[in-house]
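Starting off with a structure, shown below.
As you look at this complex, bear in mind that one protein chain is not there, while each of the others sits in place.
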């Protein structure tokens, strides 16, 4: 069943699924993405598999959970929101006093009406998350906490889609699929990734090979890097972490660690010309898988274009990051920005002008034959020679667009004209 | 016959000659320059000679031209202004209606009182250029168009003057001689070039060899490059296109393509200290033979110092760019700026201080012997050590002047004193 074709509809279908680092919620999510992207491969990595400094944890699954109060009233039920349960909670069936319960209750004093999203992946414990105002009103008495979860040797699940191109040079696109019921700070990523993949599959030719990965955050990128590090270091020319791409409030940029990779160049060029009011963060404000992709010794050229960044919107990591926060136009804006980046990368080459000295454009009907000031064709001819003037093998098309202070996409036709006339040749 | 010795007088003598890409007007112009510069060699390049992507066109000559109206009245006569004829017009002797004539009439709606300067070098046609207000008043009827021109295999003519120096390192100075009756945007160039050559010939010694070329714009630089490319790439250390050097309104700078050549360094240094209010253009605003000298793969270190730049003054490429637009003081200002550049280049060296540690200036009578603050000689001694402090073989004299924030010419005496005392030696 494919949704009605909108990105928001896909997000809506994925929203209720309880995703985590591992478990059936991740599998179910990937199977739904597979409906859109039949080439998506789903990989399973056994618990205990090492990934550099880390190890794949036990697989977590949950069927239900409920916290009831002294009068039998339901305080929190997993059925209502999978955020009510602390991620990776151990199974429990206990009666306990409010005092004994308190260390297992989580709420946010500064966001009193929302359920916080909290996990404890690497220390065994259990807990419930509720709105702070509800938390404040709990009265003394006997509470019952039931969590019907399992934590045992299993697998970590991730998806991978390779869209081949004319060269083995790769663009990496990475989205995460481990947050339960988070709209901007999760589903916007895999949903935009899916649409981007469909767009690329629809192109008649691609210079780059595209590698999409759908992984649990952090441990997923580490697992993926540990399996493919040499290949990725050799082939990936640019990459993007796809996250927070769905709201309508901002465009923003998170650089790679060193800040001057091809990915950064195209992201900054695109945002500068399409969204001049965008926000620029520093790498010190990072928070997703660029942490691993850019780690010293890994050094992949990976940055992010986002709408409103994780940590920068009040709904972040709470039940308020819901389907009303992301919009079709918000998702479309994120998709467009990334599609523009990829289009620029496809066209971005180092060229060499083939003539010594300016070519005679008039004999190719590329120049007004009469020297009247501002004659028709004057400006387009000027654009042609301005482009060629920097085609010295040391400036790529993005550099030239930056020198000319024009969007790269306004140069594509001119470059094609020059190629068609044999006046440029690609050099790398 | 040499004029009364002023640059303006030479421009006045050259003004009426009908120059173009080729033809007797060019030869006549060069012969007059030869009166000033007996060493000037005049070269002829046959029509059809290839020059990279171009070919030398047929030679164009014109004896006369007249457009008469229905009542026999003279609309435009070549005798009055050689701008009246479209450059490179084919011969014609036709009667035709106003409607048939219109495609052959050129005028400027936004400059209604002047004759525009228009050419059609590479597409065979003919035309007359007249003021727009005259154009507007033409009445229907029979017109007669007579152009007594020839277009046939001949030669392209250019001039070349080599003034030898102590080394084979060269400074290139390039002026164009293809515009009929244009004062600032043509004659100021060859006239200042002539005075610059005379100045250099008067020096008792020259470190650099100077290469002056007087060429038709564009095709001339291409021809010249195609004949001498390897030599020029090997020997030319700095170069200047000499154009628009005659009015009194501005000083301006057109960089080389890469912007950081020795020519750019000395031009910016000179303008910064002599004319701090100068205008700086970008290479995207270029418009003369730097287009070819700086082309990728040619890469000569060529920029321009100008008074008011081509395209930036309202009289540009019209009959208003006449002898009243350029002044002797305007030409002198242009000459002085370039002469300063050449003087700086002559003196510009990389030096090495010959002592380890500060030298003892007092034993050479270069330092006040009593340590009174601000004693006589303190500041000149300070200048000496400040210069030496940067004579490490990595900073040339222009770099040092920039560090000291002083004009290079204020350092010449001090450098000479240091050389005379054996405290510096040139290293390259």
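Each chain gets a letter, A and B, in the order it is written, and its residues are counted from 1.
Definition applied: a contact is a pair of C-beta atoms (placed from the backbone, for glycine too) under 8 Å apart; a residue touches a chain by one contact, two chains touch by 3 or more.
Predicted model, so just to flag it, every value in this text is computed and none were measured.
K.L.:
Specify the residue from the set A:66, A:269 or A:291 that touches the hidden chain.
P.N.:
A:291
K.L.:
Which candidate, A:22, A:218 or A:304, sits in contact with the chain we can't see?
P.N.:
A:218
K.L.:
In the full complex, which residues of chain B touch the absent chain?
P.N.:
352-353, 355-360, 362-363, 369-373, 385-386, 388-393, 403-404
K.L.:
Give me the chain A residues in contact with the hidden chain, please.
P.N.:
Output for chain A: 51-54, 86-87, 106, 108, 116, 118-123, 125, 218, 221-222, 225-226, 229, 257, 283-284, 291-292, 294-299, 317.
One rule holds for everything that comes next: only the chains that are shown with their structure count from here on.
K.L.:
Roughly how many whole angstrom separate the Cα centroids of chain A and chain B?
P.N.:
55
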